[in-house]
Structure formats: structure tokens, C-alpha cells
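Structure, as C-alpha cells:
All protein chains but one are shown at their positions in the complex.
For chain A:
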Amino acid sequence: MEIVCPAGTPAALRAAVKAGAHTVYCGFADETNARNFPGLNFDRDEMEESIALAHDYGAKVLIAINTYPRAGAEGIWHQAIADAERFGADAVILADIGLLDHAARHHPGLRRHLSVQAAAANADAINFYGREFGVKRVVLPRVLSVPEIAAINAETEVETEVFVFGGLCVMAEGRCSLSSYATGKSPNMNGVCSPASHVAYHETAGRLDAQLGGYTIHRVGAGEPAPYPTLCKGCFSAGDKTGHLFEDPVSLNAEALMPALQKAGVTALKIEGRQRSASYVSQVVRNFRMAVDALDQGRPMPEGMLARLSEGQAMTAGAYKKTWR
């Protein structure tokens, strides 16, 4: 299986390819990608140089252009696709139908992957994208179990790529406006979710409140570590219940399921974390590369290698092991 690694900066890309990444994904430093955070991503020169560097190491580069274009400003997104092709990107990762259609017609030689932001969650939808827009690979939404992924692979020629490590969206990706409801900034339009610009911490009477857009969604004792207030992982009340009504503040680790995912016919394993440092990327990539090499050679996988790298401490196998179904 191919491992697809995050690179938020040229330094992280360099670290990933040196650590053995088969493939790296990254984005331009603007609203065309869904990790449009301050200080992250690549300007045009950096992208061109980084692609050349990755190719020198025999690694592929995928460029995520996976937000939904702003009406009237489509040119920014079209330019990003044209530049990706010009710089020699191995594929673009798109979510929007209009962009897929544009890329298929104007850049037919540029390989097209379907972003998780399109939330194509069944074989009919995936084959639709394959047929209509020549999509070669789909990044599956994080709502599917391993048997469901196997069933999809049995019904499609489109390659599948699944998230195995890092942050975890709780909602169907690309179909969530929680962030824009509370802060005005959305993943689909601005490439940001629960943005740091709208986070505030207030310490009063021995407790620390974490707020997003003025809404208090975490509360801990003063001095305790306060989790980042991501909306869907916040603490809320409904009826007589108070707690993490949507999801606990956990991150995904499907390391133990890698053999099952391989059997399910998955082509590529994706690691989340373009906001992460070069040293984190390097460690995660090295560990995953060892694991897939062991799998490919029929050796036992090294165990528990990634636990200490996870966000906070709590980890989950997510929907892959559907305990909540």
C-alpha cells in the first residue's frame, strides 16, 4: 500500500520524502485548499521547487485544491489547477463538480483525485465521479467501516485512499457549516474550521473556559490542559446530559487495522496533519513506512508505534470499527 503524507510547509515535505513517503499532499497558500491556516502551505516558487525535490526522491506530489470556489472568483481555483499541472504535480485533489469538470476539459492529462470534502460514501457516487470526470482515486469519508470499504472496492475501479492517522472529522466532510454558523469562516468556502482567530480562553474562579466565536465549549480547572475548542468535539448540554454530545476529543489511529484495510483492497493510506511540524511528520512517516513495508513482505507489523504522537492522548479507530453502529 502507498502511504500519502501531509506537508504543510516545504520543510515538512522535505522531511516526509526523506523519511520514506511514497506520496506527499500539500496545497497553495490561499483559500483554494482546506488547510488554509496562517503560516502554512506553499507559494508558487516553493511548490515548483518542492515537487522537483520530491520527484528526485521518487515520491509523488498531490496538490489539494479542495475548497468550493467562491462565485465570481473561480479564476483563483482555475489558476491553481493550471499551476499544479505546470509544476508537474502527479495529481490534483478536487471536491467541487465545477472544478472537476473544468480540470477534465482543460487539463485532461492531469490526474484527478476526489477529495474527502466531496464525501462520496458509496460505490454509486464514486463510480459517478469516475464516469463523469475521469476520477482515478477517491479519498473515502471517515464514516465507513472496514467491511463497507471492502464492499465499495468490490464495486469500483476507482482507487480508494483512506485516512489512518491524525485529526478526525465527525461530520460528513464538505457538508458541515458548524464553523461558519459560529464564526463566519467555513471549511468549504475559506478552507478553515473553528479558526484560531475566533478562539478565546478565559480564566475565572479557578477554572479555564475555552470559547469559539464566544461560545464556551470546554471548561477545565485552572492549570489543567485545555483542549482546542473544535466545534464538533466540544462539550454541550442536551436534555439532562452534559458532555461531548458529538465526539470526544480523540484523534484517529487505524494502525492496527492496516492488514484489514489491505485485504479490503485499499490502495493508499492517508495521514492527516498538514498543520504539523516537520519533525512530527518525519516520525509518523518513518513509522508508517516500516509498517507497510512489513505488511507487503508478510512480516508482523511493529506494534503501538504511534501512540505517543497522537493529539492529546485519546485515540480511536473511528468508524472503521463501528462500535457505535
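Criterion: contacts are C-beta pairs under 8 Å (C-beta built on N, C-alpha and C of every residue); 3 or more make two chains touch, one makes a residue touch a chain; residues count from 1.
Operating definition for what follows: contacts and distances are computed from a predicted model.
For the chain that does not appear here, its UniProt entry gives the protein name "Ubiquinone biosynthesis protein UbiV", which is one of "Sulphur transport domain-containing protein", "Ubiquinone biosynthesis protein UbiV", "ABC transporter permease" or "Molybdopterin synthase catalytic subunit". Only one of A:I3, A:A121 or A:V158 touches the chain withheld from this view, namely A:A121.
Summary of contacts with the chain left out: across A:Y57, A:Y215 or A:Y228, the touching residue is A:Y215. From the options A:P6, A:G27, A:G174 or A:P249, the residue with contact to the unseen chain in the full assembly is A:G174. In the full complex, chain A touches the omitted chain through residues 68-74, 95-99, 101-102, 119-125, 127-128, 141, 143-144, 148, 170-172, 174-178, 180-184, 186, 188-189, 209, 213, 215-219, 232, 234-239, 241-242, 245-247, 319, 323-325.
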